[in-house]
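Just one protein chain is left out here, and the rest sit where they should.
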Amino acid sequence: MGTGRLEAFSDGVFAIAITLLILTVDLSHAGSGRLAERLLQLWPSYVAYGVSFLTIGIMWANHHDLFRQIGRTDRTLVLLNLMLLMLIAFIPFPTRVVAEFARSGDERRAAALLYGITLTTTAIFFLALWLYASFRGRLLHERADPRTVSGITRSYLPGAPTYGLATLLAFVSPITSLVMFGAIAVFYALSSSLFGRTGDQPTTV
Amino acid sequence: MGTGRLEAFSDGVFAIAITLLILTVDLSHAGSGRLAERLLQLWPSYVAYGVSFLTIGIMWANHHDLFRQIGRTDRTLVLLNLMLLMLIAFIPFPTRVVAEFARSGDERRAAALLYGITLTTTAIFFLALWLYASFRGRLLHERADPRTVSGITRSYLPGAPTYGLATLLAFVSPITSLVMFGAIAVFYALSSSLFGRTGDQPTTV
Amino acid sequence: MGTGRLEAFSDGVFAIAITLLILTVDLSHAGSGRLAERLLQLWPSYVAYGVSFLTIGIMWANHHDLFRQIGRTDRTLVLLNLMLLMLIAFIPFPTRVVAEFARSGDERRAAALLYGITLTTTAIFFLALWLYASFRGRLLHERADPRTVSGITRSYLPGAPTYGLATLLAFVSPITSLVMFGAIAVFYALSSSLFGRTGDQPTTV
Partner (left out) sequence: MGTGRLEAFSDGVFAIAITLLILTVDLSHAGSGRLAERLLQLWPSYVAYGVSFLTIGIMWANHHDLFRQIGRTDRTLVLLNLMLLMLIAFIPFPTRVVAEFARSGDERRAAALLYGITLTTTAIFFLALWLYASFRGRLLHERADPRTVSGITRSYLPGAPTYGLATLLAFVSPITSLVMFGAIAVFYALSSSLFGRTGDQPTTV
């Protein structure tokens, strides 16, 4: 079975999940007062929207890169991909919770943990999908370059531990944890653009 | 008329319906209290999200498999497909009702019945679409393999009765009924991945 | 400019608008009481969902048929198509209003008028798009069959007056008006499926 319709379906879910993030930005999360003040009070919503948009966008680009190496699918890959999409389509929920509670000193920790657990699990499924597809070249194109393949593997390995550490950081300092999630997204976005992209240094999740 | 644009439209509806499921996970369904507690109280929402995501995902894969056998469309097929999409796009509503009421001993039965009736009807339309298309090879590809076709038919027959039984179970035990819906989704997802897929044992709805 | 990307964009809007209809079905529109009663009280929502789903689905199929005759686009066609999509993407709003107010003897008339005005305007833009594209074969394929083209024109002419009459009927009997909208959708869906489809009898809006 080719990968065309699977990629198209995945692209659809990525595009819808990323666009639904706007429902995160909700005026009812701001207190009362003049509209101008309420719009300014919403700044955590704008930041959360931006960080999650960047994160899902990078994941989409990575998904694209993976499937350029993958030449065929089997039912396990379809299932792993479905689990991955289930996590990506879930991201609007923790984004909304962070947007609503980031300014609350009492509740910030729970919001950061929810956000971090979601992204860590997503990174794990990303890695699992890739390891399944690339193990002994199981589902790769015949023309897949071994150096590119091992380069992708190397670059994906730090993703889940990095998100995991940022999540654990929430027990010490929820604010630092949230800042880390933003920094990770910006780092991946900028590093891959500024320094270009070679076969053995692809963007990681 | 070819099936290309019909499949693309259907894929769009599947992708949107599956991603809209996240609107099911709504903090306002949790009681009051600390955010961490409320997030934990939401567990039925997470389960309902996961089960419906898996269910729609499997239906998407099955729809894909059907249309690999179908070579052309007519207006009846377009209409049957539209009815099927109407049911699939409906799934977020019963999912939300189950998420909200699964923990209520009084209301769980009605929620399970709504969910079950929706899935049973969906399975019936899936079967109807396939029987209409495959009857005497009406709309099949000329190269469609008769053993694959009869294999699909055999594997689709148990879908509606299985969902129907799980639905009726709600009169005896709503919890068991809800667990069954999850088990059916997991069974189809795992069985087709673990044991591979042959021409005469395709995944059923 | 070819029509490929315009059709893909239009298909996307059709697919999203039709799937967003589920947001019409909202438990908060039912009164208080047991869940089972509230779910039954929601029946106008289910009917409104079904009728609008069928209506948008038929319009999608018609849009598909039109663009099989249209071979190229210009900016006016892009603009007319955008206006048409603006109306189709609007349909979830009147659907929601009908779902909420169909059972209110006092408010049913306003709801039916809103729904009818939306559909009548949509039918007018459908006709305008087709007349613009087909006038003297302006944007048609060179291979477009004149009999098919004039058949489409003939079959589209009654759409707007029919919806207009059903809308005006709301001044006399809002219920009859609402039933008419459902009947029109079912009529178009069934007539085109039962009697097949020939070059000079295409489905009208």
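Note that the chains are named A, B and C in the order they appear, and that numbering of residues resets to 1 at the start of each chain.
Assume a residue touches a chain if its C-beta (ideal position, glycine included) is under 8 Å from a C-beta of that chain, and two chains touch if they have at least 3 such contacts.
Note that the structure is predicted; figures quoted are calculated from it, not measured.
Asker: Would you mind listing the shown chains in contact with the chain that isn't displayed?
Answerer: Counted over the whole complex, the chain not pictured touches A, C.
Asker: Going by the contact rule already stated, which one of A:Ala15, A:Val47 or A:Leu131 would touch the omitted chain in the full complex?
Answerer: A:Ala15
Asker: Of C:Leu114, C:Ala133 or C:Ile184, which residue touches the hidden chain?
Answerer: C:Leu114
Asker: Which residue among C:Leu79, C:Leu168 or C:Leu190 touches the omitted chain?
Answerer: C:Leu79
Asker: Since one chain isn't shown, list which residues of chain C touch it in the complete complex.
Answerer: 5, 8-9, 12-13, 16-17, 20, 23, 74-76, 78-79, 82, 85-86, 89-90, 92-93, 96-97, 100-101, 104, 106-107, 109-111, 113-114
Asker: Quickly run down the residues of chain A that touch the omitted chain.
Answerer: These residues touch the chain not displayed: 7-8, 11-12, 14-16, 18-23, 25, 27, 34-36, 39, 49-50, 53-54, 57, 60-61, 64, 189-190, 192-193, 196-197, 203.
Please note the rule applied: only the chains that are shown with their structure count from here on.
Asker: If every chain is a node and every touching pair an edge, decide which shape results: line, ring, star, complete or other.
Answerer: Basically the chains just string along in a line.
Asker: Using mean CA coordinates as chain centres, what's the chain A-chain B distance in Å?
Answerer: Each chain's C-alpha centroid was found; their separation is 27 Å.
Asker: Counting only residues that touch at least two other chains, what does the list for chain A look like?
Answerer: 16
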